[in-house]
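Only one protein chain is missing from this complex, and each of the others stays in its spot.
After this line comes subunit A, so read on.
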Amino acid sequence: MTTAPPFQFPSTYSFPPFFTPQPNSATRTSQLQKWSSLVQSWCRHHRIYRLTLSDAIESPLFYNSALRKRLSMKDARDVLDWMAKSEEEGGGGQRAEWIDGNSKTVARIWWKRPEEWAGIVADWVENTGQKNVVLTVYELIEGEGAMSQEWHGMDTDVMLKSLNVLVKRGKAQVFGGEGQEGVKFF
């Protein structure tokens, strides 16, 4: 957590029924959408790439201490499950992904999808004239050059997934062993 300005909760957060799963399915969908965007903006604000459920339900994200309302473990999991589904399946467009498979305790939150990250990184490379230059992934994440970039300090996994998108498009090449990956942009 950073010392940046405090997170601004949307007004939904102070709406008590927000913390109870709604019995009406249309209302429920609307509720899940609101939760999804709240989780994403929370994670973006705090630069969280992986969310541990047991911690999260005690954090202000899922626990509104002013109202004394909270999402239970199950409800929070339902929210993330919904986020993990694609829109075709009636979900939130794969904005979350369980890291530990079926035990569902830690989730990666894609407040930007890998494709979006890929686009941003590619633009940055283009704009800073680093095409055809070899960079290490560590440099890319922690380096001074990318200090002001949004992905600074990002999870290596997330970065690699995003770079993979570029690789598939033939716009980058990743090489080297685990922990020492290098990348070259075309």
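Heads up, the rule we're going with is that a contact is a pair of C-beta atoms (placed from the backbone, for glycine too) under 8 Å apart; a residue touches a chain by one contact, two chains touch by 3 or more; residues count from 1.
Rule of thumb we're sticking to: contacts and distances are computed from a predicted model.
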Item to check | Identity of the absent chain, which is to be given by its UniProt protein name, from "Vacuolar-sorting protein SNF8", "GPI-anchor transamidase", "Centromere kinetochore component CENP-T-domain-containing protein" or "Rad17" | outcome: "Vacuolar-sorting protein SNF8"
Next on the checklist: One chain is left out of this view; which of A:T29, A:T105 or A:T156 touches it in the full complex?
Outcome noted: A:T29
Item to check | Residues of subunit A in contact with the chain not shown | outcome: 10-12, 15-20, 22-24, 26-27, 29-31, 34, 37, 68-70
